[in-house]
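Mind having a look at this structure? Questions to follow.
All protein chains of the complex are present and in place, except for one that has been dropped.
Take a look at chain A:
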Amino acid sequence: MNIHAVRAIYGFEMARTLRTLTQSIVSPVLSTALYFVVFGAALGSRIPSVDGVSYGAFIVPGLVMLSLLTQSIANASFGIYFPRFTGTIYEILSAPISAFEIVAGYVGAAASKSIVLGLIIIATSALFVPLHVEHPVWMVAALVLTSVTFSLFGFVIGIWADGFEKLQLVPLLVVTPLTFLGGSFYSIETLPAPWRQIAYLNPVVYLVNGFRWSFVGRADVPPEVSFGMTLAILALCAALIAWIFRTGYRLKT
């Protein structure tokens, strides 16, 4: 295990985060605050409660999930795409370092950033709504698991993308819509058929509901199913990355 290399990549990526602190932390926090103002305060006052939970508290897990997903993907995809774009990836590829170590460095850094961000957003939301976490251990577990999973997914996108447009494409056209339609701001159970059944095809539904369960103790989906789904996505991304390094896809000619 080349632990010095993992530390070097991790440190490099975290330094990049600190250099771009506004973009990495401040802007997601600000947009979350805006969501609270719009959905929580303005609209929420007209929606008494969902499933016995105040609307403001109900959307906290969804809001955190939204940031977690988009930021994990953005961080990890940019982290590996940029050295490919500039050509500095030559150094990573010529170093005595395994695929696992490369991924550990990049994905570890992206996930760390998302976890910190998630905690900050949760803390921010406590300023707007009374916050209660029913299962704190599971909440942290879901936070970590989701960050790692979607950082892996971001890594895959960062390898696949051959231009900055493609880098934005998947988050913009797939992840954000799925998150909005995935019950971040409403309960899937309130949807009419057949939309309710269709909604359950959306993987984000399981992520949001697992997270919500850890906060309020209730959700549209049993927590085991939610965690199982997260692990399945994680396994899929890991398999994709293993394939990328085995074939040298977009990395080596």
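Rule of thumb we're sticking to: a residue touches a chain if its C-beta (ideal position, glycine included) is under 8 Å from a C-beta of that chain, and two chains touch if they have at least 3 such contacts; residues count from 1.
Here is the rule we go by: contacts and distances are computed from a predicted model.
Novice: When you check the chain that is not on display against UniProt, which of "ABC transporter ATP-binding protein", "RNA polymerase ECF-type sigma factor", "F420-non-reducing hydrogenase subunit D" or "Protocatechuate 3,4-dioxygenase alpha subunit" does it turn out to be?
Specialist: Missing chain, per its UniProt entry: "ABC transporter ATP-binding protein".
Novice: Sort through A:Tyr90, A:Phe164, A:Trp195 or A:Trp243 and give me the one touching the missing partner chain.
Specialist: Touches the omitted chain: A:Tyr90.
Novice: Touching the absent chain: which residues on chain A qualify?
Specialist: 2, 4-5, 7-9, 11-12, 15-16, 19, 83, 86-88, 90-98, 248, 252-253
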